[in-house]
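Working notes for the structure below.
A single protein chain has been omitted from the complex, and every remaining protein chain is retained in its original position.
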Amino acid sequence: MYYFTNDYSEGAHESILQALIQSNLEQEPGYGLDSHTANAVQKVRDAVENQDVDVHLVPGGTQANLTALGAFMRPHEACIALDSGHIATHETGAIEATGHKVITVPSGDGKIRPAQIQEVVDWHKDEHSVKPRLVYISNSTEVGTIYTRNELLDIRQTCDRNNLLLYIDGARIGAAIVVKEAELTLALHCEVADAFTIGATKNGALLGEAIIIRNESLKEDFRYLIKQRGALMAKGRILGIQFEVLFTDDLYFDLARHAKKMADRLTDGLRSKGLTFFVDSPTNQVFPILTKEQIQILEKDFAFYEWEPVGDQVAIRLVTSWATPQESIDAFLASID
Amino acid sequence: MYYFTNDYSEGAHESILQALIQSNLEQEPGYGLDSHTANAVQKVRDAVENQDVDVHLVPGGTQANLTALGAFMRPHEACIALDSGHIATHETGAIEATGHKVITVPSGDGKIRPAQIQEVVDWHKDEHSVKPRLVYISNSTEVGTIYTRNELLDIRQTCDRNNLLLYIDGARIGAAIVVKEAELTLALHCEVADAFTIGATKNGALLGEAIIIRNESLKEDFRYLIKQRGALMAKGRILGIQFEVLFTDDLYFDLARHAKKMADRLTDGLRSKGLTFFVDSPTNQVFPILTKEQIQILEKDFAFYEWEPVGDQVAIRLVTSWATPQESIDAFLASID
Amino acid sequence: MYYFTNDYSEGAHESILQALIQSNLEQEPGYGLDSHTANAVQKVRDAVENQDVDVHLVPGGTQANLTALGAFMRPHEACIALDSGHIATHETGAIEATGHKVITVPSGDGKIRPAQIQEVVDWHKDEHSVKPRLVYISNSTEVGTIYTRNELLDIRQTCDRNNLLLYIDGARIGAAIVVKEAELTLALHCEVADAFTIGATKNGALLGEAIIIRNESLKEDFRYLIKQRGALMAKGRILGIQFEVLFTDDLYFDLARHAKKMADRLTDGLRSKGLTFFVDSPTNQVFPILTKEQIQILEKDFAFYEWEPVGDQVAIRLVTSWATPQESIDAFLASID
Partner (left out) sequence: MYYFTNDYSEGAHESILQALIQSNLEQEPGYGLDSHTANAVQKVRDAVENQDVDVHLVPGGTQANLTALGAFMRPHEACIALDSGHIATHETGAIEATGHKVITVPSGDGKIRPAQIQEVVDWHKDEHSVKPRLVYISNSTEVGTIYTRNELLDIRQTCDRNNLLLYIDGARIGAAIVVKEAELTLALHCEVADAFTIGATKNGALLGEAIIIRNESLKEDFRYLIKQRGALMAKGRILGIQFEVLFTDDLYFDLARHAKKMADRLTDGLRSKGLTFFVDSPTNQVFPILTKEQIQILEKDFAFYEWEPVGDQVAIRLVTSWATPQESIDAFLASID
């Protein structure tokens, strides 16, 4: 049985385990004040090409989102997200639990449009409604699509015109950036977003997300918020070591490139068999449409999610990762006739 | 430089790292639904001698506390804690951030007394005040002392008489249980508490706390709360593997016994030099009172917290752990004349 | 200038002022423990034909909603409402500020359909999403329409099948009940809802909403919640006296009937002039579609909201109340040619 269910089915990349072993008996201060975290922060600053950003490492993505959004808004302020956004549907109301409304707009291809943002702003006129304050997007998106450079710049302009913050959930930011045509970089994300995250859990680490805060006004006291939400790890070194490794010698993007290469091979193979796709995803999430009979056969050897019915067929989701072996791709393709 | 500052200065016990490496490329479901977590849960159930408890593994202690207490109380209900309690002073208002008051009573030796609980209950009479609902204690306590078997039973009785839940923060529960005279077991903690935690971060793991829920009425939907608070790890296996190892062949308590042995050696050595102690702690936290000159000399080679001035001397805190080498104890003792 | 902007442009019905004057120097206990509140509660119990309900009087509607919904749900539970629902759009995120998500579904005529509820429930499957727990509806609705007896019973059934609570916002419940064809009573609302409100602010009082709780499991400690949310008035008598008067000799419904009579006169007059309506509202909110020229002329003597553009015309909202004089209706009609 091979799992294409997600990109967090395995442990960590070998280099990370090696680094954990090598540093294991070093004594270090707790709570992210250790030398590895300091080193990781520097490497992340270099990678985003901005030496002034604040970088905080936290265990998980939901934690990153709820800590950041809860910190950045006053009680009457709300964020705008797609109805498919992770904070809108898959975080069990974590943002609302910090007191804030998530205003949702309909999602087609996983990407919010500037006009949708503007419409929300225009509708919220006075104190009888919440005040839109922050736009939440993910890159790559929930359905594997990506915002291009120009799309990000357009959203930034819309935010500027409306005094909105832009927050980018980068749980799969590596998967977006390795798509060459999109002309994306970490530096660009840093430039357009007031704050964003770089996810490691889905790209080779045991756990860990980096929160990068560029907007000066959002930096103050952020460690208080991390602690209050339970995201300040006693052994913060565990996060520091992992980001240190991932941002050495471009490993983070090497891993993302491998996942993409496997996804491309999968997509090409499926397409050459005449299959069509639910979404045209250029990243490590692939959504082929299969017959129920095909699915029944595949399920014997492969695990994956059924995404949505399409007529009397079904779109499934296949996720590749840094750890996906080429043989599994080929075996999957061979199982479809 | 050797750090006696805390019991989380190193990484993890070697067996844990080994298990992480061995299982690394196994594919497993996410979110704690993996086979290692299932195995760990069974081992914890065996260890607490109760097959009916719910066991949840979460990354950290503050997270465990805020998730559990936020789940167990209605909005107008409050918890009772010592003013030295971790939730009262060292979690940045995490409990209040979930909407609940922490009613504090004065701490002497780190242990709450039944009469203090009763007094709080008697004072809170009607809807103009919060309703006390839960008693929070730590064992071992913030100052290294422990509740004995009888003390725990007394507190349970007080809770029963007043319709109060009892929650025990077991971030250092191993340290308490290995003190033989106290007649403590995990099973006893499970019996007296409605819910409690078993901390691994401070006893050999990279990270991880187990939340054990015995009270049937507190079990429902708890995974929703874990997810909402950001404590549901994508790679839950990381927690599962660690608890699996710690609760195999009594490793958890072997590690705690080593820490205690080192603490006892330290205490005996200090006492034989005529030093006195700020608190009479039987666990891995030791609070000797030193002159400022002694501290100045020690600081060259050792790190530790200055706890509190005592006359013109100062009580310091020394913490031993599973990783403390005997040589460091001996070197410390040798540095005091 | 006559205001058709809403049904709270004036003070209170004369009988209420008289009762306030008469009782003014009586000394009474505070916080709703006075004799007038006791009397009012009894009258409300009689009116809803259920002697077992709990009745609480609070100053305002948003307060009633946030206090009740915040009390009835656990942190991971959410309510379902139309996107036009008052809690969804016009309470500045008050429900989210108590930590709960409001799941919205699209509104056509201001009424939620059982199928919409079912779809939400079916979509929310596990702990990665909030748990739908409560359905929020208003009767009469935000656009003046009403749920009939059968529609309420159908929604109740849907709630029962899905373990959902039903909460009815009755800010304008009088307006609904005086529509004879709908076969509505307070008793019916009490029967189908787990809890509901009876609004007085929009039907003749200075201020005040009654929260009626029928479901036994929701009653416990509700006064604590009222106090915590700031809704427990020191001079609770002010609310007691008003409900006492309104529920004596059917005054509450007499006032609602007057408002409806005025609305009907308005509707008939507008229709006889050949005008059409944006919504076919049987209650005290009337939505005629006018030309911009007609609106310009009317605005000289009358105030009202422009609701929504309809082609190159505009739907406006006219609200009648217990205080609307027939002459104002007639003058309004006379201004349209």
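Order of writing sets the labels: A, B and C. Residues in every chain begin at 1.
By our rule, a contact is a pair of C-beta atoms (placed from the backbone, for glycine too) under 8 Å apart; a residue touches a chain by one contact, two chains touch by 3 or more.
Not measured: the values here are computed from a predicted model.
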Just one of C:Arg74, C:His189 or C:Lys227 touches the chain that is missing; which is it? C:Lys227
Thinking of the whole complex, not just what is shown, which of C:Ala94, C:Val192, C:Ile212 or C:Leu290 touches the missing chain? C:Ala94
Missing-chain contact among A:Gly99, A:Gly174, A:Gly230 or A:Pro288 belongs to A:Gly99
Out of A:Val41, A:Val55 or A:Ala71, the sole contact with the unshown chain comes from A:Ala71
Looking at A:His128, A:Arg161, A:Arg271 or A:Lys292, which residue reaches the missing chain? A:His128
Positions on chain B contacted by the hidden chain, ascending: 75-76, 78, 89-93, 96-102, 104, 127-130
Interface residues of chain C toward the undisplayed chain are 1-3, 5-6, 8-12, 14, 17, 20-21, 23-30, 59-67, 91-94, 97-98, 201-202, 206-207, 224, 227-235, 237-238, 323
Suppose we count only contacts with the excluded chain; which residues of chain A make the list? 70-71, 74-76, 98-99, 127-128, 130-131, 221, 223-228, 232
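Keep in mind that, in the parts below, only the chains that are shown with their structure count from here on.
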Euclidean distance of C-alpha centroids - chain A vs chain C, Å: 43
Here the gap between chain B and chain C, centre to centre from mean Cα coordinates and rounded to Å, is 50
Roughly how far is chain A from chain B, going centre to centre by Cα mean, in whole Å? 33
Which chain B residues reach two or more other chains? 98, 224, 227-228, 232
